[in-house]
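A single protein chain has been removed from this complex, and every other one stays in its place.
Let's look at chain A:
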Amino acid sequence: MLMQIAEPGQSPEPHQRKLAVGIDLGTTNSLVASFRNGRLQTLRDAAGEQLLPSVVYYGENARVLVGKEAEAMAAADPANTLASVKRLMGRSYNDVTLSPALSTYDLVDCGEDMVKLQTRAGALSPVQVSAEILKVLAARAQESLGGELVGAVITVPAYFDDAQRQATKDAARLAGLKVLRLLNEPTAAAVAYGLDEKEEGAIAVFDLGGGTFDISVLQLSKGVFEVLSTGGDSALGGDDFDQAIAAWFMQSVGLGELSAVERRQLLTACRAAKEGLSDAEQVDVALGQHLLSLTREVFNDLVDPLIDKAIRACKRALRDARLSHDDIQNVVMVGGSTRVPRVRERVGQWFGREPLVDIDPDTVVAIGAASQAEQLAGNRSGEDTLLLDVIPLSLGVETMGGLTEKIIHRNTTIPVAMAQEFTTFKDGQTAMAIHVVQGERELVDDCRSLAKFELRGIPPMVAGAARIKVTFQVDADGLLQVSAREETTGTESQVQVKPAYGLSDTDIADMLTSSYAAAGEDKEARALREQQVEAEALLQALSAALLADGEALLSEDEQKDLLSKMEVLHQQKQDGSAADIARHIEIVGAASEAFAERRMDASIKKALAGRQVDEI
């Protein structure tokens, strides 16, 4: 017979709590949080630490250390101790060589592709390094929660572009984590605050971390977190404060070139000085025999230009949200760098109100992400929150003369789909090059190049007769997909665009294979298990959907057809190979597509009807 069918109103596996986590993958520190013992909390390691320094050390004999242990190797072996790699995610060599924060590494120029770091373990992509950090956090979570994770919500700076987001998602995939959602850090923080305060109205989230800065303006209403605008700088943070102190120190004592080891020592001393100045009025900075005293006043002058930059972004974000200072009911401070008194003072001054610092700025993002993970895993029903985010940077294509034409404007709510028509300019032209860029500038060269692809198979026609419709679809994670279609003949030219800076599927497959091998795991067995789990999930979901709406939305024949295909999948799940199961998942999926769409349309109608009844 068919699979066991649960009683109506019961979920197939009642009280089966799914384990999901929120991960804040930070420039300086990373954290994992989850719902545990009745509340949202960060998960600690065996030593009781919640913050995991985002540092990875590649030692002899393929030994990899992550966190504090890796940090301890920085002074002795700086070239193989990688910190702040978040700044390299989705970036090419030319994008990052200017940043002094990374000057202690040996960066490999990979042209248009993502930059790599030369270590004794070979040239590594920042995606691989980030995956090491994620693996440690995932292991910590599985240990403290006592089971396999169904997935994770991973946070990214709101101002991350498509390439940086894709790189983050790839890192999770490499770490064997299913991404339930890429969530913007300020939105996650707002969720954490919203839980505690039951805010209503407009708020601003000022998030200054180790290497990234975000400002988001949100409208809160009955559990809906609607982002109105976002802005920032994906290369501005506490690291830059340290650099500013270092530059001041070197100039004051007249130091020239430093070795990598000295440079790392100086930066560590500068960071300590910055942290010391949060309480003290004056601290010492020392390197070798050089010793200088740094007052808070001098420090404030050093960082003011950096804070100015952040405040200009706040101004633009408010303008984009079409709000003024007075409309903002609260300013929420997030990120370790908002501990700097000067940052709080200037932000408070500019917004004309005391910023909120109630929740630990280091953990608030992970807590918010964990809350969303709990919901996405299906553990929470009823009081759902809804997060409506925006795309931080405009998407466009290159047109004649190296100019950009915007297709989706920044601060458009996602998911979003937009289409644009193009035509041929020569008789008989059968191919066309399309260059997708992200950014606000007029010239293509000033924007980020996301992808270049060629559309082939256009039927030969006279110039200007072909109508090629290119559709841009941005999903809720802020990731772009592009497809194209010739309209007059209906020729489909589907193109899935992977960002130029991203990893190809083959790269990922290779990295995964080697990591399975390292873990002594059988790839085939793993693939089979994954397909079985997916088949089971699909069958359960469909049975529940059929019980609820099958009769109302499907004809008798449609129901019969679907049920018989499900029956086959059920058989295959028990006896088939991974490939067999995958094929039948596809068959059942295709057969249930119309049903899924009708169910969604029905829920739209119901939502509208409910609202109209409310109004009467």
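Assume a contact is a pair of C-beta atoms (placed from the backbone, for glycine too) under 8 Å apart; a residue touches a chain by one contact, two chains touch by 3 or more; residues count from 1.
By definition in this document, contacts and distances are computed from a predicted model.
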item: Listed names "YCII-related domain-containing protein", "Iron complex transport system permease protein", "ABC transporter" or "Co-chaperone protein HscB homolog", with the criterion being the UniProt name of the chain not displayed; value: "Co-chaperone protein HscB homolog"
item: Residue touching the undisplayed chain, where the options are A:S278, A:T413 or A:T489; value: A:T413
item: Residue among A:E69, A:E442, A:E524 or A:E551 that touches the chain left out of view; value: A:E442
item: Residue in contact with the excluded chain [from A:A313, A:V347, A:V365 or A:I458]; value: A:A313
item: Chain not shown: contacting residue from A:A79, A:A286, A:L323 or A:L388; value: A:L388
item: Contact footprint on chain A, counting only the chain that is left out; value: 180-181, 221, 224, 226, 231, 233, 309, 312-313, 315-316, 319, 372, 375-378, 384, 386-388, 412-420, 440-442, 469, 471, 473, 475-476, 537-538, 541, 589-590, 592-593, 596-597, 600-601, 603-604, 606-608, 610-612
